[in-house]
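What follows is part of the complex, with its chains left where they were.
Chains here go by letter, A and B, matching the order in which they are written, and residues are numbered from 1 within each.
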């Protein structure tokens, strides 16, 4: 089942993003079907958009229907265990950080393996990493995490660009993947732990 | 034009969903072009996403441009007649219930006819049934119907899973379609009439 590292990254990323979607469902006090819907959309949404744009058919969950089984099972599991978590919001943020690095790396690797240009591969990594969470937040009426004050999209860019750079430098795929994951997750973890952020736009003229 | 039952389901589903989209436009006091936009997006949005993910090109309204003509005509008709309805919101709910069962069945049937696995076919039914309404509610700033307290997405799952199950049991396509429609619409109708709902997630620890 785990033929290569892209698929392994996809598996872990899908599980952690599904958990974040189901936790958002718990914050909205949905029923179990709502958990499954929001968990599954978050888990496979980014990868689906990636595969559609890359014309990489069948898209991931048509190619491997077991992804859907896992999304459903994980969502149901969260429905019965979410009350055990002290702070569901913090857990969402940390799992999302892990999924972000995983999907950014996996998305860039998939696009590069299909021969896309480096800037396209980096963009596909960012899309894969960010769009599941964007859909989750729009549907769950959360303030969108991608526009949080702390570094977020930047960490996806760093993971994707690291993978592309390290591959171009001739590193083995496993090493490039490992370093890319560490760079993106480390940056986002620092942002969560220490509030790291980039300078924000400040209007200097009266804002109209 | 009505070569087979999938296409007939698509036609009726498109008409009723277009009406719900145009009625949401009326609640936002839009102009006639706004009616056409919101009606058409709601009518063909779910089927378009289904066909994109299934890689079933040309997508429905490129294959049959007459779908667009019908969406435009129905939306214009609603623009001039919506004031005749006593409660537009109740009418939206009931037409949406009918469209939900129709599109869930049609989506599952189309995916199954393309050889997809049962869980994929059921998921495609749910996507076809729910995404037109999701887009309508996001654009029209309505509270999303898919997260209403009464049973909603569950009815789409029931229609889609019924079709797949009855087909697997060897029932004729017409019978399987009829039973699937009745099961999903009946469940959603009961939810609307009697307030049926599933147990919702209740935090047992302090919610954070």
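Some notes on this structure:
Keep this in mind: a contact is a pair of C-beta atoms (placed from the backbone, for glycine too) under 8 Å apart; a residue touches a chain by one contact, two chains touch by 3 or more.
Predicted model, so just to flag it, every value in this text is computed and none were measured.
Of 3 total copies in the complete assembly of this structure file, 2 are presented in place.
Just so we're on the same page, only the chains that are shown with their structure count from here on.
One simple way to say how far apart two chains are is to compare their mean CA positions; for subunit A and subunit B this gives 29 Å.
Only residues 52-55, 116-117, 119-120, 123, 126, 130, 134, 138, 144, 146-147, 153-154, 157, 197-205, 207-208 of subunit B touch subunit A when the two sit together in their complex.
Residues of subunit A touching subunit B in their complex: 25-35, 37, 40, 48, 52, 57-59, 61-62, 65, 68-69, 79, 82-90, 138-139.
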